[in-house]
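Left out: one protein chain. Kept in place: all the others.
Take a look at chain A:
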Amino acid sequence: MFGLRLLWRDWRGGELGILASAIVIAVAIVTGISLFAERLQQGIVAQSNNFLAADRVLQASAPVNPEWLAHAQSMGLQQAQILGFPTMVYTGNDVDAAMQFTSVKAVSDSYPLRGELNVSTEAFGAVTQSTDSPSPGEVWLDPRLLPLMDLEVGNTVFVGEAELTVSQIIVTEPDAGGSFYGLGPRVLMNISDIPATNIVQPGSRVSYRYLFAGETLELDNYGKWLEDKLLPSQKWLGLADVQPQISRSLERAEQFLLLAGALGVGLAGIAIALAARRYSERHYDYVAMMKSLGATSIRIMTIYSSNLLLLAVIATIVGSGLGWLIQEVFINVLQDYFEVTEVPSISLRPFVVGAVTALVCLTSFALPPLISLQGASPLRVLRRDLDRSGVSSAFTYGTGVLGIAVLMYWYSGNLVLTLAVLAGVGMTFAIVGVLAWYLLQGSAKVGMQAGSSWRLALASMRRRGFQNAVQAVIFSLAIMLLLLLALVRSSLIEEWQIQLPEGTPNHFLVNIAKRDVTAVEKLLSDNKMSGEPIYPMVRGRLVTVNQEAIKTWSEKTDPTVEGSVDREMSLTWSDVKPEDNLITDGKWWSVGSSAAEVSIEAELANRMEVGLGDNLSFLVGSESLNVTITSIRELDWESMKPNFYMIFPPGLLEQYPATYMTSFHLPSAEKRFLNQFIKRFPTITVIEMDAVINQIRSIINQISSAVELVLGLIIISGLLVLVASVQASLDSRFQESAILRTLGAKRQLVLGSLAIEFSALGLLAGFLAAFSAELSVFGLQEYLLDMDYVPHPWVWVVGPIVGAVLIGTAGYVTCRKVVNTPPVEVLRDL
């Protein structure tokens, strides 16, 4: 009860302001970030799962065991089925009936489980969103099919033997990006009409996709249950498999958010430690007095530690509320990006994380200075000159570092990350400490040099050499962390944007006949569509490796290889190496070569365990083609450019029938170009990837904005450290200023010298921070984030300026009361 009153009195007396705010900020940052990261992740995953039209997909080349589906049913998972196959669609049975090669997708009634279809009632008309699928007897057509086949909504078409009514136009499907093999305009129909078509027979080229949606835990359990039942041709797919770019961006973003969160807590921790130290210093005499009045050290510890605990509870409640508010603001700011209609729910975990953070912060940062209180000698009431005995600094700092380490490891679950950041911060402390100490050692002048603000400030800096070095280290650590986050953030965002820069090809053209190549090239360049080179494609099958059948070879190496290569592959030839391919081994052939050689993609070569000099034999048509591997290429499968496993020199494949392919960028405003294109080249298949690319971009934008908002939050805790640190030196400044003013110094002189002193300290800290930030970014990017390091000259300018302005301002504002308090009041308190 007494402790409670003491706490209340301390609060009223303004003793707890910084300490309480630091804890509140730490809790708010952690709770806010965890809540936000959780909701962002759920939101993005939900949104990204639209690419699958489900949460998980089971892909197969033949119907799966019905028991598997029954098991999913019994686990309460929602299901839908898709059958995909290429076929000709006719308008009738007459000789002059229009016909078109299409890509049919037959879906069950529950399709799509996630996301929406964009549909229209007329070709290129107004688009509406729908979560329905075609009813039995109906068919929805790609808008391009209508002009091509001279159809209107309401007409009928034949898919195999089934006559179906065109009831809607299908503009986009959520999972269009996944069906990269769907060559030809889309025809969407009901799966129950399939038997009537009489197309799907045993041995037909049909792909089966089973869609599942439900709770993540249930899905994961089902995935595990399936794991050892799957054949090599069957795949259990999640977001990471279908959209690795999104999945990787999310992972990086989460790592960054956690890192930022841990650093934010670290900063708040420093503020807590500084505030607790000042609090304990100011309470040292109180404790001596209480002891002289008969309070035992146990009583003192009970009072202070229960106060601390109470403070933690109150700060946790306030901080959690603030954290919740912060993420609400974030979500609102990002509302434009959030295309999810239902905002994901909140779990309890972020609040637990916040509470534990408060407890760990207090125990590791605030407890040691408070423990030192119990060492206060009661004799101080008689003899003020007595030294303050207490807990050693090593112990104080040791527990602080341990606390942060525990928290960082707990947040990230990544020991390497934790140790790397700690080592970086530790190194910074050491290097910056030595540098600051060295720089602050000027030739010592006698006296306070109170002639001018400048001389007074500089003399004061030297006189307080050690305290200033410590303060410079803390300042530079705070600025360093801010710069570090800014640097990592911009390189992350840049890297994401580089992945899919403006002008990334967003449409593929395949099935281009040889006679159309020149015309297509001309049409694209006339319309200023930036395109990739047009590559020839010959279908061929790999049959032997070093004269061993592919089946035997893959059994010896990686059995899953057989599934990947024992099918028709797209083979191409080229004189020149594709621009963005990188030769990792061997060398590209000289122009005009027609030697029997091949360049193989690195990942496949690795899985097949083949290398330079190995012999591959392909079956092209009915002829066999023997080649030797002479180069190995690395390439980016996500570049949206034509990519090939096998590239041959010209001359080896030219005699075989080939089709051609390319990709190009079509601005969304010029989408109608496709109609013109399709009308002119009805046999060429256009694959539209723009919706997928746009969605990936939107997700990257969301994450980038989130990262920026979190950075803003970290800046608040950085400022708190600055204020706490300035406050720590306030008492002695009060005294000096009072004496100076009593002796006749003008307010302006004292105030000017304070501003100069803090700005100079900030300049120094900013410079040191720039140095250590560069060093840390180098370490982080080279060893942790797997990115290339590029120097950032601007931090050397921004660091010192930000330091001088921030610390100058913080110092000036905080210390203003030093000159606004009448000297007599200060002197009376001494």
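The definition used in the following text is that contacts are C-beta pairs under 8 Å (C-beta built on N, C-alpha and C of every residue); 3 or more make two chains touch, one makes a residue touch a chain; residues count from 1.
Simple rule for what comes next: contacts and distances are computed from a predicted model.
Asker: Just go with whichever of "Ferredoxin", "Stage 0 sporulation protein KC", "Acyl carrier protein" or "ABC transporter, ATPase subunit" UniProt uses as the name of the absent chain.
Answerer: "ABC transporter, ATPase subunit"
Asker: Among A:V127, A:A240 or A:M289, single out the residue that touches the unshown chain.
Answerer: Answer from the full complex: A:M289 touches the omitted chain.
Asker: Decide which residue listed in A:L231, A:L325, A:L382 or A:V813 touches the omitted chain of the complex.
Answerer: Of all options in A:L231, A:L325, A:L382 or A:V813, contact with the hidden chain holds for A:L382.
Asker: When the complex is taken as a whole, what residues of chain A touch the one chain not shown?
Answerer: 2, 5, 9-10, 12-13, 15, 285-286, 289-299, 377-379, 381-384, 825, 828-829
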